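See structure below.
Note that one protein chain of the assembly has been removed; the remaining protein chains are unaltered in position.
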Amino acid sequence: MTRQAAMPEYTFGKAIDAAIADAMAEDETIVLIGEDAPMLRAPLFARFGADRVMAAPISEAAFLGAAAGAAMGGLRPIVELYMVDFLAVGFDAVLNHMAKMPTFTAGTWPCPVLIRAPSGGGYGDGGQHGQSLWGMLAAIPGLTVVVPSTPATALAHDGPVILMEPKLLSAEWLEFLGSGGRTTVTYDVPAAGATGDVPQSHAVPFGKAKVCREGDDVTIVSIAVGVHRSLEAAGRLAAEGIEADVLDLRSLRPLDHDAVVASVKKTGRLLVVDEDYCAFGLSGELGAVVLEAGLSPQYARVCLEDTLPYARHLEDAALPNVERIAAAARRLAARSR
Amino acid sequence: MTRQAAMPEYTFGKAIDAAIADAMAEDETIVLIGEDAPMLRAPLFARFGADRVMAAPISEAAFLGAAAGAAMGGLRPIVELYMVDFLAVGFDAVLNHMAKMPTFTAGTWPCPVLIRAPSGGGYGDGGQHGQSLWGMLAAIPGLTVVVPSTPATALAHDGPVILMEPKLLSAEWLEFLGSGGRTTVTYDVPAAGATGDVPQSHAVPFGKAKVCREGDDVTIVSIAVGVHRSLEAAGRLAAEGIEADVLDLRSLRPLDHDAVVASVKKTGRLLVVDEDYCAFGLSGELGAVVLEAGLSPQYARVCLEDTLPYARHLEDAALPNVERIAAAARRLAARSR
Amino acid sequence: MQPTLYRQMLRARSFELAVAELWRQGRISGEMHLGTGEEAVVAGVVTQLRDGDGLALAHRCAPPLVVRGVPLLPILRELLGKPDGLGGGRGGHMHLFSRAHLAGSSGIVGASLPMGAGLALAAARLRPGAIAVAFVGEGALNQGMALETLNLAAVWRLPLLVVCIDNDWSIVTRSSAVSAGTPLARASAFGWRTASVDGTDAETVYAEAGRMIDELRASRTPGPAFLLATCPRLDGHFLGDPLIRASHRPHEDGRQLIGEVVASVGQDGGGWLDRAKGMLRLAGVMARARAGADRESARDPVRRAREAMTGNTDTRDRIEAEVGQEIAGALEAALADDAAGSDA
Partner (left out) sequence: MQPTLYRQMLRARSFELAVAELWRQGRISGEMHLGTGEEAVVAGVVTQLRDGDGLALAHRCAPPLVVRGVPLLPILRELLGKPDGLGGGRGGHMHLFSRAHLAGSSGIVGASLPMGAGLALAAARLRPGAIAVAFVGEGALNQGMALETLNLAAVWRLPLLVVCIDNDWSIVTRSSAVSAGTPLARASAFGWRTASVDGTDAETVYAEAGRMIDELRASRTPGPAFLLATCPRLDGHFLGDPLIRASHRPHEDGRQLIGEVVASVGQDGGGWLDRAKGMLRLAGVMARARAGADRESARDPVRRAREAMTGNTDTRDRIEAEVGQEIAGALEAALADDAAGSDA
């Protein structure tokens, strides 16, 4: 199951970089703020200068809060976090400030901040550096939560947006944080994640799921790495005669209820695959969504149950993997709908 | 529907105070930390002194983090926050430190911090001061999330616990933050919340829901204020011939799956009432819980959909109220199961 | 005394006295924090702002908005929770925003500093010569994001003026009892230009703030300035502050608190000295609350400004009449659809 991390020509992370570069060239009000930004985004720094690619001290609360203030003042800041785990030290700026602007200003004053946050594990960095946390973020009214199928849309958006960048799908992050020039480590990188399904740089509406594979027997709904795992599992299942619909939600808030309901109506079975924490997250929400629609599918979920463990083999077992997904789908398919 | 805030002899908040006083008298390692603690908890301060009832600067991140460190060093800190909304500035201590101790130390080093946090709205304090946020907290592996049906249990607990104290059920908080000596304001305070159902000071296990009312037609599951609203709605529904099971979950993590499943098995209908945000929270999780159990109930939820508005009438309409609950239950009951 | 300063102070004070009355009538809910006592600081600083400048506020946000020229009616309507309020009645007293004035507020302690830094950044990039002002309490200077901003604004060399209003209170705690070092020492440690003024003296505030603001406007990358202004808190932490009630009328509102404390001391736990310290501390805090909230005090900035106008009674009388009329008019308009009573 493990294979070598690939280093393709045009990758997931690069696609976002390119969308940001285009947007910055077009719109002078965009500034990029982040720890190490001048180095990590050296091409942008060299091109746009220190006034637009700003080095931040390790003060997430202040620079996220300042980004909100700057957006109020007319800029369109892009804030890069090193990892979404570190949002915890600056959470107030998102929860209590950016996301509440629509209510506090009766919709008169937008807060166009884009937060770019690498997320997720799979490279052995331990429990404080491998979280996804999109479930708790998607609970916040006023915030848009996307996985970068649509970077251009996120850049054009007028509200606070958090754009997650799964590190396992980003050759750059994986090299920076994981390999460090070594050829002695391997990760379970879905090849299609790092290259094949490169995000479009043109605008795609939020809240539109993508049907990645069609089948009548079971609906598998996921996001980010989980989509690729689900597709691989679906391939195996097909060989056994089980045909899966595989949906990539692409954004969690807004959430594409219609796509999920339409698929589950067809298959009568719902499997949620989520590398974020299991309880009180995406898998729960989708349960409510189908029940609200009057459906009563066979249901299961494959998620992260506990703090992500450090040891690579434990980590790979704790994250939703192809084996667990296929096994859960098989069990569902065996139940009559 | 509105009535005067009552000032009963022995209230919800006082019951927790009493449990804390008992515990502090018994266990010298308990220290209480909070902004204004010497004044807000003047009786404890006068009794136990400045070494055990400690005034904190407005530095939630530092004193929550220090509480975790103190717990590592052998104390059992109780940290009082002014409101759970302000946990956002100290969220890292909970998410990335306290809750991760079990994993990082392989269960060898407990972190017995108790966080006491007033929660919720209903007294017109606006969107930064009326959140419940227990949904996102209950998503965190390693954290226990309770509403104070069981303060003694929380005090005896060995892991990090957050104990929510709905302000609307606390005559003290309501007087302090809302009325300020006025007789010209009214709140929709459930009388039974502030007095009748006073938390036991003896230990009751976590993760045990309480069946507050029995009925065969619909299951209403809630927590905190919502339980009282649901009971009032159930009274009205009974007059119309609809009998409701009303469950008080009392803790969200652990969550009493069995009680919910048993009731829904009986009624075939599930209504979740939650004053926390609707999406990606308790209502979703319960959807998943019943689906996982193989049930396919008629389902609905009455929750907070957006940032809590300031205007009292808008706030009362946005929070789950008796009318919305009864209407949702009626619609459910009309559907065949 | 500049008549404008007196006028603005009086507008802020009169506005808030009206708000207090609305609060007493039960028309305003939640925690209503007044800025009474801060008027000299607010007027001395805010009268110097121009179009394009930003203004970041905390929980005592109405007076700066009044002085900044935000129309009174939508502020009042917001406090009353009406759809034509600044935030459609959905924001409330700690969330007063006016986009036209680039002014925002927050009920999260310390948040006005990053907000101000952001407004200053936008000013620097988009409106050269423009600045931002952030008001903050001395208690809030213990909040992480505020301290971080002392660094951030300095390294980004932002055109930001932080005005720290030091009333030495954090709700019912003396801020100095939970704060190490002084606000000025902190700001200096991060390389800020600093000054400190008597915050009850509007002319001095005006002069000192003016000097700082001019410097900020003059450079492309000025780096921030910090003005510490001491002043009293005349109406407690918020309207209905129990400490104020208890210390003014100890036999009524204070009875319950004191009774509980005495009962508790009778029980086990803590040494004798600790207990005595506990009682003394309580008594001390209540005495200071009583003294600080004395409206007749010479530290009342509006009173002081009024006295400074004695050489110019004509103007003073005219200002008072005009402000009285303005506020009464706004109040009347705000309540026009609501004459019946306190129901929303």
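Before moving on, here are some points about what is shown:
Here the chain labels run A, B and C in written order, and each chain numbers its own residues starting at 1.
Basically, contacts are C-beta pairs under 8 Å (C-beta built on N, C-alpha and C of every residue); 3 or more make two chains touch, one makes a residue touch a chain.
These numbers come from a predicted model, not from an experiment.
Per the touch definition above, the residue from B:Asp51, B:Asp158, B:Glu214 or B:Glu240 contacting the chain not shown is B:Asp51.
When the full complex is taken into account, the listed residue touching the unshown chain is C:Val155, out of C:Val155, C:Ala195, C:Ala308 or C:Leu335. From the options B:Phe12, B:Phe86, B:Phe104 or B:Trp173, the residue with contact to the chain not on display is B:Phe104. Although one chain is not drawn, the whole complex shows that of C:Gln2, C:Gln25 or C:Ser188 it is C:Ser188 that touches it. Interface note: of B:Ala71, B:Val185 or B:Leu237, the residue touching the hidden chain in the full complex is B:Ala71. Taking the complete complex into account, A:Gln128 is the one of A:Gln128, A:Ser230 or A:Gln298 that touches the chain left out. Residues 29, 31, 51, 54, 56-57, 59, 61-75, 77, 89-90, 92-93, 96-97, 100-101, 103-109 of subunit B touch the missing chain (whole complex, contact as defined above). Summarising the interface, subunit A meets the missing chain with residues 21, 24-25, 35-36, 38-40, 42-52, 55-62, 85-86, 88-89, 123-129, 175-182, 184-186, 307, 309-314. What subunit C contributes to its contact with the hidden chain is residues 142-145, 147-148, 150-151, 154-155, 177-181, 185-186, 188-191.
The rule we apply is simple: only the chains that are shown with their structure count from here on.
Comparing the centres of all chains, each the average of its CA atoms, the largest separation from subunit A belongs to C.
Rounded to a whole number, the gap between the C-alpha centres of subunit A and subunit B is 30 angstrom.
We define each chain's centre as the mean of its Cα atoms; on that basis subunit A and subunit C are separated by 41 Å. Looking at subunit B, residues 61, 85, 88-89, 127-128, 307, 309 sit in touch with two or more other chains.
Residue positions 87, 90-91, 95, 106, 108, 144-145 of subunit C are each in touch with at least two other chains.
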